[in-house]
Every structure is written in structure tokens, then in C-alpha cells.
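Have a look at the structure below before the remarks.
The complex is shown incomplete by one protein chain, all other protein chains being positioned as in the whole.
Every chain is named by a letter (A and B) in the order it is written, and numbering of its residues begins at 1.
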Amino acid sequence: MRETDLQIDADGQLLHFLTTEGLHKDLMLSILDTAESFITIGKREIKKVPLLRGKTVVNLFFETSTRTRTTFEIAAKRLSADVINLNPQYSSTSKGETLLDTVRNLEAMHTDLFVVRHGNSGAAFMIAKHAPPHVRIINAGDGRHAHPTQAMLDMFTIRAHKGGFEKLRVAIVGDIMHSRVARSQIHALTTLGTAEVRVIAPRTLLPAGIERLGVHAFTDMRGGLEDVDVVILLRLQRERMSGALIPSEQEYFNLYGLTEDKLAYADKDVIVMHPGPMNRGLDIDSAVADGAHSVILPQVTYGIAIRMAVMALLMGGQAPQSRPTRRTRRPATTGRRRG
Amino acid sequence: MRETDLQIDADGQLLHFLTTEGLHKDLMLSILDTAESFITIGKREIKKVPLLRGKTVVNLFFETSTRTRTTFEIAAKRLSADVINLNPQYSSTSKGETLLDTVRNLEAMHTDLFVVRHGNSGAAFMIAKHAPPHVRIINAGDGRHAHPTQAMLDMFTIRAHKGGFEKLRVAIVGDIMHSRVARSQIHALTTLGTAEVRVIAPRTLLPAGIERLGVHAFTDMRGGLEDVDVVILLRLQRERMSGALIPSEQEYFNLYGLTEDKLAYADKDVIVMHPGPMNRGLDIDSAVADGAHSVILPQVTYGIAIRMAVMALLMGGQAPQSRPTRRTRRPATTGRRRG
Partner (left out) sequence: MRETDLQIDADGQLLHFLTTEGLHKDLMLSILDTAESFITIGKREIKKVPLLRGKTVVNLFFETSTRTRTTFEIAAKRLSADVINLNPQYSSTSKGETLLDTVRNLEAMHTDLFVVRHGNSGAAFMIAKHAPPHVRIINAGDGRHAHPTQAMLDMFTIRAHKGGFEKLRVAIVGDIMHSRVARSQIHALTTLGTAEVRVIAPRTLLPAGIERLGVHAFTDMRGGLEDVDVVILLRLQRERMSGALIPSEQEYFNLYGLTEDKLAYADKDVIVMHPGPMNRGLDIDSAVADGAHSVILPQVTYGIAIRMAVMALLMGGQAPQSRPTRRTRRPATTGRRRG
């Protein structure tokens, strides 16, 4: 069974949220629309809705990520769920069967939704494959594979600031090779009909055959950023430095760090995005991070709404009353599954 | 004052839950019956009841145990309590008086219920002895002494699958010597009238005089498992390996690990239990763990209900409306206390 199939039920509804790869455009729009209805909740005097009252959400983070875990924790609590935070020691679950034992135990406690972060590609998929019918899985990042809620909050940000995708040139800059974020973004951008998706990286950080995903690859910022409407930076893992993949922090910043000078190649209304945490002076210059084109902090705000939306859709909850009606939720077209 | 007395008030009601030793059969049945009423809650759409609303439950785990702590956290939240998780560094409370200072401070914050896990036998008892009248203590494992909620969830499992205790042969297998779980199980099983309780272990892991607890001791699985209705495995602490108590993992598994071959000595309707986490290939073979006789995952489900029941009984709460009436809660008979 493919993930694409596993995360959709027979009626085309979202069952788990594991990847943006193969996810139908209608479902992506449904997530974006639902998130939009939750944006207003964050601004209310009382920021809670009872959609997940009595549900137990387990943040199961085999890899530590305080930031991502916090966004899911806040999102779940605003939906009135009970939240359990767990950070199992990686070592004690190094064998797949023991990872499953851990998960089966939690499922036996009648928990409802797992938010899983794991260093191994495919971990969330494996958990979903073995989950009982009442349990839902969200992939909060698995190895180098996927980080779909990050991609969807990025799509939300682009739509909120640019209105749509069809006329846009979008460039993703940084360590494309090792980035689950880039992978999930590319699938989402192409599915949503983005006019042109580019990736920019040193040759050592560009995976071979990346063009097959429907993107244009660049190794220089001048060419890659030319006339783009959206720049999405990736966080450069400093540990890559120790290897031979990139020369030095200074040289990386000179060539690929986003400065105002390089940003001038882009469209004058370009927006700048970064999944955080930023390495100021390495992947981005502070003048850009805090500048007029930056939508980095709005991304964080939208991230809460996207996670609330995905949780609510998985748990079968209706979006709150203020849901916009400009896009109606259509069931995914049948006939595209079991491919 | 003995624990038996400390955990019961003058009216025979449960005041703290420290041990199954000396606990009256009626109270054990009351816990089991109350838990039964909570089983349905775990299956509801909204799994919360307001029995402990506004109460503060402190998970005070001097020994780390994510699994046990999680079950208490989920149980307390389903009862609508506020939960505080604390893992005091063992070193900073090495002196008894400082442990009491820690607890007194938490009590002064008007917390209501402490779930205590501690490496020292008697720690929960000491805390209960000094607790002010409004505070309740649950022993979630103290040294080699007792782990009464684990024992009660095991009793619940046996009753759920076998209907009662009077006609049963039950065998407990593993490191009887160092196990607080075994100790609490033996007291519960004998009190509930189990026909025969056996323990099976290598001679080095069998405490001298164990027969005085009313059990039959075996050093071989063939004899010990013959015709039993229930097998309860214990988790073998791998750190015992480094000592001279058992020869090797492989030899231990050959002699005492539960395989389908050995299970064939037991009754054909035998159930297999394990408190978890399992050491697959050491104390249990995967074919048995995941086999038709295993009730290991139901144990986890029942564990939530038992912990909800104990918390509800300690806080004076009534069980929810769906409580079964086939056993009525009788006050413990007087005259057996202050013995």
C-alpha cells in the first residue's frame, strides 16, 4: 500500500496526514480553507473551540523539536483536546517492532491522534499502516522524507499573500538534498499548479534527478532568484559543515545566504519565507529576516491554524462557524485511488 | 501504624492506595467494579467525566517511568483533573526530610492527589503518613515493595477474561525476587480467593520463604505451567544479567521465556499477561506476545480504567451513571482494622 492511498479513506476523506505527495488538490484546498476559518480563533478573546473535547492527542517525538511540538500542543489545546507529550529515547525503540509496541500501548489507552516525529523516513507511515481504525496519525517530520504540515502552512502563507499559485515563480533555497521540508513543499506547489518551482543549492546539496519532480534546478542565486515571487529558505544544518558538502559558513553565506543585494534579483513584491529556526548570518541576513518582504512570523501564526485544521479534518470535526464559503469542500474525485 | 491501616479510614473507605497487602476483599471488588464503569468512557466520543474537575493531581516520579506516568496522566485528565508532572532529581531528595519538604511544599499549593513512584520501598507510605487530611496518595511503585494499581489492573484482566478467581490456577513467571509487581499480585490473588497461585523462577530469583505468602514455588516451566489458566510474566530487568543471578539472555529465554511450546503445558484456554514493556525474545516470544492467548494490550486499556477508579474512589467521587449493579459496594467489615 502506498502512503497516498493509506492517508485517504474510501470516500476520499483524509484519514491520516503523512505526505503531500500524491495528495489531491481538492484535499489541499480543503486544508487551506479550514485553516482560514481557524485564523480568526487565534485573535479571539477566548481562543478555544470544543471540536476535540475529550480526545487525547499524543505528541510522540522520537526526535526532539520543541518548536514543532509546541505548535501542535497549542493547536490541540485550542481544539480542547487533552495533550500528552512523549519523547521516547531513540535507543529503546531502535527496533521497528519495539516502536510498534510503544505505539500499540498508547493506542490501547484509547488515545485518538498521534503526532509523530521520527528520524527514520517512513516511521509515521509504518505506524499508520498498523493503526487501529479509530486512530489518526500526523507525520510531523520523518527522516529526509516528508513534513507535510510545514508544507501546508507554507502554501497557506503563499496563498494569503499572493492570492493563488497559478502565476507564481517560487524558489526554494538551501540544502535540498537532506530536506524533508523541500520535498513536501515541491509536491504541494506542483499539485496546486504553481507556474514555476525552482530549487537553488550548491551542487553537492542538489539531489540527482531532482528535475523529475517538476522543478528547475539552479546552483546560483542570481539565476535562480530572477523575477521570483516567493523565496523559501531552508534551515542549513550546521552539522553539514563538518562534512565536505559545503566549504565554510562564510562562503555559504556569501553564495547562498539571502541578503538584500541578492533579493534585488527577485520581483519587487517578493515574499521571503523560512521554516525556522533561522541561522542569522548563515542562511539569511538579519536585514532580510526582519525586513519588509519577510513573512516569517506570519508563517508561525498560520502554522497553528494549519495544524488545527488538519487535526479537525482527521477527527471528523466541522470547522467553526466563521468558515469562509468561497471554496466549498468537495470530496476527492473517485477513481484516482488504489493506483 | 501499618500501611493496611493507613490506607483505610474509620468507615472502611479507601484513604490512600499504597498496597494490596491486607486490603479487604470487598474494597478490591469495589475497585474492580468502579473500573468496569469507566471502561465504557474510553470508548465514548467524549471521553471525559467531571469527577475531578478543579482537583490538582501531581505525578511525582522520583524514578522515571514514562509508561506508568502516562497512564496516570491520561486517567486524571479523563476525570477532568489538572495534572502536574514532576521528576525530582533523585540526588536532591536523597535525605528523607528533604523528600518530605518537597511534598509539603506541593501540599501547601493545595494539590489534592499524589501519584508517587520512588526507588525506595516505603516512600509512598512515609508520604501518606505525613500527609494532611485533604491529601490522597497513590503508590505507583516503591522499590521492591508494592505496585498496587498494576496488581489491580491484572485482577481486572483476569476477572474480565475468566469471570472470577475461585477456580483458577495462576502462575507468575520471572524475577520474583526483585518484583514489586509480583508481591502486589500475590496479595491480591490470594485475597480474591484464587484456587492456586504459583511462582516460577530460577532458584536465584526466588526469595526464601516465598511459600509463606500462600504460593507454590517452581523452578521449571513444565511443572509450573501445568494446567494453569493464567500466566503472568514479569519483565526481566536486563541489568540483572550483569550480576551472577542468571546465566545469559539466551539460556534464560530457553528455560523461562514463554514460547508456544511451553505454553502448551497450560490449559487450552490459558490467558497470557505481561505488565510491559516486553523484552521480546527474552521474557516472551513474539509468537506468544501477539498470539491468540495474549491479553497484554487489553491490560493496558484496563489500566486506565483502574487508575480512574482508584482516583475517583480516593477523591470521594461517585462512579458514572453506567456503573454495573451486579456487585454492590459494601463498606469493609469493621473489627479487622488496627490489628
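Simple rule for what comes next: contacts are C-beta pairs under 8 Å (C-beta built on N, C-alpha and C of every residue); 3 or more make two chains touch, one makes a residue touch a chain.
In this text the structure is predicted, and so the values were computed from the model without any measurement.
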Residue among A:I8, A:L23, A:I84 or A:I304 that touches the chain left out of view: A:I304
Among B:R104, B:K167, B:R222 or B:R238, residue touching the chain not depicted: B:R104
Hidden-chain contact residue, picked from the options A:G42, A:P88, A:G122 or A:G291: A:G42
Residue ranges of subunit A at the interface with the undisplayed chain: 42-48, 66-67, 70-71, 73-74, 77-78, 276-278, 280, 286, 297-301, 303-304
Touching residues on subunit B - with respect to the absent chain: 53-56, 82, 84, 86, 88, 97-98, 101-102, 104-106, 108-111
